[in-house]
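Encoded as structure tokens, the structure appears first; notes follow it.
Only a portion of the chains appears, each positioned as in the full assembly.
Chains here go by letter, A and B, matching the order in which they are written, and residues are numbered from 1 within each.
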Amino acid sequence: MQEQLSKIESKMEELKQQLDAMAGRMPSNKLSMVVFSGDLDKILASFVIATGAAAMGMEVVMFFTFWGTPVLRDKHKPEGSKDLMGKMFGQMLPKGACAVKLSKMNMAGLGTTMMKSLMKKKNVASLEQMMELAKELDVKIYVCEMSMDLMGFKREEMINYPDLTYCGVAKFLEEAMDSRVQLFI
Amino acid sequence: MQEQLSKIESKMEELKQQLDAMAGRMPSNKLSMVVFSGDLDKILASFVIATGAAAMGMEVVMFFTFWGTPVLRDKHKPEGSKDLMGKMFGQMLPKGACAVKLSKMNMAGLGTTMMKSLMKKKNVASLEQMMELAKELDVKIYVCEMSMDLMGFKREEMINYPDLTYCGVAKFLEEAMDSRVQLFI
């Protein structure tokens, strides 16, 4: 009988270990997003989703890459000295959240202006306000180092945001693997 | 010995509870999609994926937002009275599934017409047919209330679809958190 008990105990220990291993592989209550687009509509969508998820108690990570990167520039900060390519990217890409345009119906800026005034009228938060809200809700922002380097952006140009993290795709993938929800926007 | 047995039993009860808690956190056999785009090609892709998943027995939720919203308008329904902005959006955005255009090679509508005739020739279901199929397969359609409000669309303009649900991003996120697969299209 004692032998039978020992067997049961060791089998239960096995179950316990199997269970713990599985628990370790369960994704966290987290949302990871790649923000690839630099269009106002998609950036808005990503912040609506991010702040919505954070308000529901989820951890949120936004990884800004490619056209999403210039959205995080601070229009009040100087660009510093850049090479020719860096200057070109610097001028052609929107300088910060207030300068991004709609992907459709932009109509030389008219559509974007209309959309912004419409949002105000309908009491929808502006992109700048949503970014403030994201900050308050501890949404984490990662910036793709390769994009920064390609486009010639410097860290001194970027917005002040708590724990703004410059990293590569591997860091994002680690977060994504541990997330219940992942989106590429 | 009796004591040892009691210990085993209580430990097993613990395991059981841990297991049940984990089971509750396991995502359902569900697919959640944000349909942000209003381009024919992406809308087609979203319905191909939605109906494919539903046919495989998955639960499917599509959350239509931003440019995706006008695709759900019914071209036969009157728009009713709208303010100036609402009228502009109403006219500039496609009125329903038959009016959406390709994101590329639209060529003033020619490319879209060609693609549609090609799909017919190759026996690929049209968007309207896919939406019918989605209906039959119980694909759930959610519509973003904020987009409706911004673009001035009214519920009376939208297609008849079983249990068409008007909601916010929080409702979508709840579904996404409980889904094995999530996509932003």
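As a convention for this text, a residue touches a chain if its C-beta (ideal position, glycine included) is under 8 Å from a C-beta of that chain, and two chains touch if they have at least 3 such contacts.
Since the structure is predicted, the reported quantities are computational estimates derived from the model, not experimental observations.
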Given 2 placed copies of the single sequence, how many copies form the entire complex? 3
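To be clear about the criterion, only the chains that are shown with their structure count from here on.
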Mind checking the rotation angle between the two copies, chain A and chain B? C-alpha superposition, nearest 5 degrees is fine. 120
Taking each chain's centre as the mean of its CA atoms, how far is chain A from chain B in angstrom? 22
Touch list for chain A against partner chain B, complex: 1-2, 5, 8-9, 12, 15-16, 19, 22-23, 26, 29, 31, 41-42, 45, 48-49, 52-53, 55-56, 58, 104-105, 114-115, 118-119, 122, 124, 180-185
Give the list of chain B residues in touch with chain A in this complex. 1, 4-5, 8, 11-12, 15, 18-19, 22, 25-27, 34, 36, 38, 65-67, 85, 88, 92, 146, 149-150, 168-170, 173-174, 176-177, 179, 182-184
